[in-house]
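Presented below is the structure to which this report refers.
A single protein chain has been omitted; all remaining protein chains appear in their positions.
Presenting chain A:
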Amino acid sequence: MKTLMLNGSPRADHGNTQLFIDHFQSGLTTPLPVRYLLRENPTTLALAMKEYDTILLVMPLYIHAMPGLVMKLFEELKPQSSHHQKIGFIVQAGFIESATARYLENYLSALAHRLNYTYLGTVIKGDAAACSILPHFFFGRLFKQLKALGVAYEKTGSFDPLLVKKLGNPVYLSKFQVRLLESRLVSRLNQVGWNWILKRNGCFENRYDRPFL
């Protein structure tokens, strides 16, 4: 089985997407080749993808879908003559609930069908925006799950459905979670991180600027 991993992040190897790839790869005995969409010509990369049995595309969620540079690659893909190639996706998102990526998930499934790929599914992990900002011990559980996903992938050539389910939780916010997140205390705590960075960058006072009126 010849697999190619693609990093679809505009931040290439400097962001959360790379962390996801690294921890997935830590579960493999033989590392998979990784190519970065940011550094590639989409036409050339689309041709190179034909040499692999399976493509695993890892990307951040941008406005409920793929980043623009991933769509540039999709525009270059042509339908396969048979179902011999497989494609799967791993999406990391900022919002807590994985339902914010369901629009993308629906599209990726339809795209695989349109292009005659066998669809391995889409792994979605929300609440991942701070992976590359906060110390890694905050994300120990997530990284273990990604490693286990890699272990299972090497054994079976597919995503472990139980891990996919675990990573995708919560799909929606419960009423209790919403009430908690909307409470004054938690709402202030949620702003602490942003405000700390804004202060560090000397622009806290300008945080509500409306420069284009």
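Operating definition for what follows: a residue touches a chain if its C-beta (ideal position, glycine included) is under 8 Å from a C-beta of that chain, and two chains touch if they have at least 3 such contacts; residues count from 1.
What we mean here is this: contacts and distances are computed from a predicted model.
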| item | value |
| --- | --- |
| Chain not displayed: protein name in its UniProt record ("Response regulator", "Flavodoxin family protein", "(4Fe-4S)-binding protein" or "Autoinducer 2 import system permease protein LsrD") | "Flavodoxin family protein" |
| Touch with the omitted chain, as defined above, among A:48, A:134, A:162 or A:181 | A:181 |
| For chain A, the residues touching the chain missing from this view | 9-11, 15, 60, 62-69, 71-72, 74-75, 77, 95-97, 99-100, 103, 106-107, 110-111, 114, 172-173, 175, 177-178, 181-182, 187, 190-191, 194, 197-198, 201, 203, 206-213 |
